[in-house]
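What follows is a single structure, written as structure tokens, with notes after it.
All protein chains but one are shown at their positions in the complex.
A and B are the chain letters, set down in written order, and residue numbers restart from 1 in every chain.
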Amino acid sequence: MMELNLFLDFINNSIKEINTDIEKLYSNKYNNMRKTLDHLNSEVMMLDNYINHFSTSNQLRINDTPEQYKIAFAQQAQPVVNGTKTFTLEELAKYNGKNGNPAYVAVNGVVYDVTNNAAWAAATHFGLSAGYDLTNQFASCHAGANILSMLPKVGTLI
Amino acid sequence: MPEKIMINPVTRISGFMEIEADIANNYVVDSKTKGLMFRGFEKMLLGRSPFDAVYFTQRICGICSTAHSMASTLALENAMNFVPSEQGRYLRDIIHGCEFLQNHLRHFYQYTIPDFVKLPEEYPLFKVDHKDYRLPKNLNDKMVKDYFESLSISRSAHQMLAILGGKAPHNHGVFIGGITSQATIDKIISLKSILDDIEKFINEIMIPDVYEIANYYSEYYHIGRGYGNLLSYGCFNNYQDLGTLYVNPLVYSNNTITVFNPDEITQENEYAYYDNKNEPDIQKPQAYSWIKAPRYNNVPYEVGPLARQWLSGNYRHGISVMDRTIARVLEAGKIASIIKVLIQNLIPGVSVQQEYSIPEKSAGRGLIDTTRGALGHWLSIDNSKIAFYQIITPSAWNLSTQTGNIKGTAEQAIIGSPVKDINAPVEIGRIIRSFDPCVSCATHVYTDGKLINSFQVV
Partner (left out) sequence: MIGLSWEDLRCPYQGNRSKTTASLVDRVKDDIANRRLQKKNLVWLELNGCSGNIISLLNGQNPDFQYLITQMTNFIYSNSLITAEGSNAIDQLFSVVGSDYILAVEGAVSQKEGGVYNIIGKKNGKAVTGLEAINKLGENASYVIAVGACAAHGGVSAARPNPTECVGVQNILKRKVIKLPGCPCHPDWFMGTLAYILLYGEPPLDNRDRPLLFYSTTIHDRCPRRSYFDRGIFASKLGEETCMFKMGCRGPVTPIDCPVRQWNGHVNWPIGDDSPCIGCAQFGFPDAMEPFISYNITRGG
């Protein structure tokens, strides 16, 4: 069971990190903007994981996180390794967007949530289905395009 | 020694066709009707979602796409054991009726009229290639005017279709349960208004026009009879409260009308380009067409407006080129009046859609008479995907190849026809067009498996 104090420590650290990132962005140091945004992104993810971990280990209900970074409630809690949810290919296959499961796809080892992504109507996209590792397909179609950074991340593929 | 002529392409039909005819002493002594295009829809459908078949199969044909959405939907409802509400049936049948109107208007004016009416040759499309034009100038000029006026009428039939069906060709509205949208009062009054114009045109212009042509080409009442066997799967029939508005599943042969039995349908391919595994085989020695040979009780049958008008008792003047053409025009009027009845029985704003699920494993068939005649879709579902899909179109019945020594329906109709001028054999094109051929519909492969026999006709 995660102690309240430990939890609050984690939160505070995350907030410090996030504030540093925001300062960097304000300072117009654009040559590091991408890196800063990536870092910001993973900090928010970590924060979310802490909240999940704390609430599940204390059997509390969690509230929905705001719009774009919603991580839909999976039917089984995914294993958390180093603060990130992990998925095997077999586990990923469940997330095909049907029967109450959200729609996840994996590209380059990262698992993304496309449940509400406009290009993924009916959890499908140009003949591809959610629940799969689509690294090769992504590379052959969208290589170089600024798409992945816009997608909500939910974990990593193991 | 008969002289062989080939007409290729047969124009003013849907798709590509060649007719071969052997002429001796100015009569046709033998004939072959050949479908010249193939795409393989039944193979394409395998593995797809059954719901998608309703949209996919429409692409078999651009002038009768609604027909396929109807048969596909009926086959699915059969496989799902789903019975649509009467309101759903009315709505769907109105869309179907609109397709009839569009087709018959275009078939008569754009496809048939140029055989008998000289259109202005200053437009290269209308350059004539024979001399058998008999209408006096004033009548010919009137028909030209009607040809062009009909464009807006047939267009408005598709507009009517789109009001309930979303768009035409290739509508979105026809689906399990009936149609997707609701017929609100504003749509209903719009339908009624357009239908009024169409009906007026049919009664005041189209029907008189066909009879005028019949006057000047009356020998065509005695050309192109063929076997005289007529068949219909029924359409606009079996409503709970309205009964049968048009025709039930019936068969006419040897002066007798009997009830149609779907289990008696077979399909041969002896002279069609398919091997004994039903794979396309363009090298097959005696084959001459992509169109197979559907048979009922092993006999070739004719389907279409004449069959329906005859079997419903509306028109029994005769079986010939001219009778077929007149029956099609009369049927346009009949369909217009049927649509009127259906509209009158609509309850505005009713939604007939539900959440549907595909059965894991099932089979079904949808048989319906449509613009060109009897259309059937048979499907089986396995693992919730299409495992088998078979389509027998009206044009397969009419443009069938021979089996053994038994000629196909249209082939038999062409045989025995006079050909006044072997260098301008106008009779042959006129005979084949009276069947309203659609070759894009007629050519398919069917995959392993027999026709499914054990289901109710919906």
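Everything that follows uses one rule, which is that contacts are C-beta pairs under 8 Å (C-beta built on N, C-alpha and C of every residue); 3 or more make two chains touch, one makes a residue touch a chain.
For clarity, every value in this text was computed on a predicted model and none was experimentally measured.
Engineer: Among B:G40, B:P208, B:P348 or B:G404, choose the residue that contacts the chain missing from this document, as touch is defined above.
Structural biologist: Answering carefully, the residue with contact to the hidden chain is B:G40.
Engineer: I'm checking contacts with the chain that's been left out. Which of B:P84, B:P169 or B:G304 qualifies?
Structural biologist: The missing chain is touched by B:P169.
Engineer: At which residues does chain A meet the chain that is not included here?
Structural biologist: Touch set of chain A with respect to the missing chain: 64, 70, 72-73, 97-103, 113, 115-116, 118-119, 121-127.
Engineer: If you put the missing chain back, which residues of chain B would it touch?
Structural biologist: 6-16, 18, 36-40, 43-44, 48-49, 51-52, 54-56, 59-63, 65, 106, 110-111, 114, 119, 123-129, 148, 151-152, 154-155, 158-159, 161-170, 172-173, 175, 180-182, 190, 280, 282, 351-357, 429, 440, 445
What we mean here is this: only the chains that are shown with their structure count from here on.
Engineer: With centres defined as the mean C-alpha position, give me the chain A-chain B separation in Å.
Structural biologist: 55
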